[in-house]
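Every protein chain but one is kept in place in this view of the complex.
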Amino acid sequence: MTPVLSVRDYTLDYLTGGAALRVLDGISLEVRPGEVLGLVGESGSGKSSLALAIMRHLPKNARETVGALRLGDLDLTAARPKELTRIRGRRIGMVFQDPSTSLNPTLTIGAQLTEVLRLHRGLDRAGAEAEALDLLGRVELNDPAAILKRYPHEISGGEKQRVVIAGAFGCRPEFLIFDEPTTALDVITGARILELFARLRAETGVAALYISHDLALVSRVADRVAVLKKGRLVEEASAADIFVRPKHPDTKALVDAVPRPERRLVGDRSSDEVLLSVERIEVTYGRKKLFRPAPKPSTRAVGFEVRRGEILGVVGESGSGKSSIARALTGLVDYTGAIRLDGRPIAGAAAMDRDYRRAVQIVFQHPDSSLNPRQRVGEILSRPLKLFGGDLAEIPKLLERVRLPAAYAERWPHQLSGGEKQRVAIARAFAARPALVVCDEITAPLDVSVQAQIIELLLDLRRHTGTAYLFITHDLNLVRQIAHRVAVMRRGELFDLLAVDELGGDHVHPYTRALIAASPIPVG
Amino acid sequence: MSFGWLLGRSASIVYTILVVSILVFGITQVLPADAAVTLLGENATPEALAAVRTRLGLDDPYWLQYLHWIGRVVVGDFGTSMRTGQPVGPEMFAALGRSLILAVSAILLMLVVAVPLGMAAALNQGRFADTATSLVSFVGIAFPEFVTATLLALVFADTLQWLPATGWVAPGESAGGFLSHLALPALTASVVLVAHVVRMVRSETLDVLHSDYIRAARLKGVPEGRVLVGHALRNALLPVVTIVALDVGYLLGGIIVIEEIFAIPGIGRQLMVAITARDLPSIQAGALIMAATYALTNTLADMAYTVLDKRIRYD
Partner (left out) sequence: MTDLVGRLLRTPQGAIGCTLILLLAVACVAGPWIAPKDPEAIDFLGRFRPIGAENWLGADQLGRDVFSRLLVGARSTVPMALAATLLGTVVGAVVGTTSAHLGGRLDEAIMRTIDAVMAVPGLLLALLLVGTLGNGSGNAVIAIAVAFAPGMARVTRSVALAVRNQEYVKAAVARGEGGAWIVFREMLPNVMAPVVIEATIRVAFAVMLFATLSFLGLGAQPPSPEWGLMVAEARQYVHQAPWVLIAPSLAIALTAIAFNLVGDGLRDALNPRHER
């Protein structure tokens, strides 16, 4: 049987400043009819370049040296631009990462859907509209007729991605490329999109390439999984095998780095002594403007305690108010309600004295913006030492504790990688010898392997210092590996606050249950 | 565009005019010119001067003078010109009409030239056409109006004698005369605008062409021509509305110089004459009307933008 897509010994370079940078190196793979091949790799592994190469949409500085790309019997590398417009959308469909940018903001959903149907299937206006209605129904959108008339900004992110998927299936293509279709969506929305994909796949029997950085997710949607690292294909195996019997060391490392709730990384129990207590805290951004209603608070009467040396996980989707809690605790926004540190009440952001600010430190999400680009690493680390009493001679030791060479004190932030920057930010927090470190999505922008290293570092630092963490994340599996207790937030409210082993129990909130169900756990 | 939004915008226009009126009144009150002397001449008797001062309210405190002035402005009375003895209002608004004809022609001329040029440059990014356009716009932006005007007049009026060097003919009088007198001033006013807008259109078009939804359209197999016209054009041109509106401020400044050089009886020339003659009521009225025109233009542009761009709803 001829494969739907075959890639043979494909090699691709990008020319940058006269030098050739190898992006893909001798890639060979096949997707057979009705099969879904998962393509997994970290950022810079070349997985998106392969998708663009198949779609024949490479940047101008790309050079294809050797290799073949075939769609059925057709040689894609030899296709002319005119042929390509007949292949794209009709024979190969594509679903993109971010539905909010892949739809044209100034055209209605209907215009964007019917355009392709009329172009590729030769339908007339009325026929295309009827077909579009049918397609929207098949991707389980309520009231398709109304959605056709709307603009992209008038529907939610999940609905947009359904529209994109409807368009991709619309011309009944023989092959589909999914490029991280759930990464930009919330966990539960993403899980629903995956269910939809599984159903449509069963209905149509389409072959697909599913690209993702998330090995656990890919192993659930794909039949086979190919692992890409720095432009090379390191391993290809069935989805069932890849987690159980990874052969290549790179795959093993990747598998080990995937957070799995059953593999606990923290063995101890936290003490019962309360370190910090938060009572009925509310944060409101902005203020009432003329002619406009007053803004709603982004957290509503949230209360919890952090015990000495405890890791308290805070989980929630974007907009759940979890970052507002972090900002309130560190005095970045004002709040109403009460915070107590060691029993001592703190009335508001203005009342946070040096002792409190030393004891409660924060590490932010974006490594690129959390270090001042005009200060060297040494100067960045010297500030907490000067403010909270410490010896500047400690800087090399601090760097060593976050496993960076002491010579890094002389470096500028732009000379560091994302993971290294995050280590410096962690060192800056620990320079104050804190009792509690607030970690606000600190691993979200990092690759899983880097994330695993950062987590290991945090746990190591905690072993030596006894520091408690308020660990804020959207990744429930990660939290279940490390936290003693988990708080679940949604729309500014605290839904659940449980010990981590109670999460599977019966008395958890239905939302928490949905969240657990939506977090893909690796098979095997 | 909800009622609240319109109310907010109206309040902001009123505030703008209030601030500008205080600013203009403040600056002009410090003018080292005695209005009474300006009216009666150097040889007037002290008694006559004192009588005029009392009549004009010049002995009142500044804030009271301001309130008197702004109170009259609100009902449409801009005072009497010290130079001509005529009411300032009608004269200024007639002049504003002529200036607006010039300004609108300059903007139309600019749009016709700058939009296709900017898009062509973006589509040929990095090639000769792009570099040439960038170079020309770089040079164009560096020519102040008085230089452009003088050089254009040197070529088209003095050397080639195709167009008249100065003057104004009302459109009702003679259409040919109107257009030939308008050509050089409008061309002058559009040069810097073209240079600026070409660069803006180019970068907006590039942004749109590099956007995800254009890539998505291409990867859906939409032919390139349709991608450009159906998907890119509208999105690239939307921000230009705002840019043009902001450039109106620059244009109004340039018009002062252009009207002076080409002897066009517009509001800019009225202002220059008034400043030279230290004719306070005319200066105040002219400056206030110009600023109000600019504030109104920007509000209109914002409204146009809301109508064109469905994403933004001011609510």
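Just so it is clear, A and B label the chains in written order, and each chain counts residues from 1 on its own.
The rule we apply is simple: contacts are C-beta pairs under 8 Å (C-beta built on N, C-alpha and C of every residue); 3 or more make two chains touch, one makes a residue touch a chain.
Values in this document were obtained by computation on a predicted structure and should not be read as measured data.
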{"item": "Chains in view touching the one left out", "value": "A, B"}
{"item": "Touch criterion as defined above, residue of B:Leu96, B:Ala236 or B:Ala291 at the omitted chain", "value": "B:Ala291"}
{"item": "Contacting the left-out chain in the complete assembly, out of A:Arg8, A:Arg340 or A:Arg357", "value": "A:Arg357"}
{"item": "Selected from B:Leu111, B:Leu193, B:Leu252 or B:Ala285 as touching the chain missing from the view", "value": "B:Leu252"}
{"item": "Residue in contact with the excluded chain [from B:Leu7, B:Ala94, B:Leu108 or B:Val147]", "value": "B:Val147"}
{"item": "Positions on subunit A where the hidden chain makes contact", "value": "287, 330-332, 352-354, 357, 361-362, 364-366, 369-375, 383-384, 387, 425, 428, 432"}
{"item": "Contact set of subunit B toward the excluded chain (per top definition)", "value": "12, 15-16, 18-20, 23-24, 27-28, 30-32, 125, 138-139, 141-147, 150-151, 153-154, 158, 206, 249-250, 252-254, 256-257, 260, 271-272, 275, 278, 283, 287, 290-292, 294-295"}
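As a convention for this text, only the chains that are shown with their structure count from here on.
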{"item": "Whole-Å gap between the CA centroids of subunit A and subunit B", "value": "49"}
{"item": "In the complex with subunit B, residue positions of subunit A that touch it", "value": "55, 57, 81, 84-90, 94, 96, 98, 101-107, 115-116, 119-120, 151, 153, 164, 167, 290-292"}
{"item": "Subunit A-touching residues of subunit B, taken from the complex the two chains share", "value": "4, 7-8, 11, 211-224, 230-231, 234-235, 238, 309-311"}
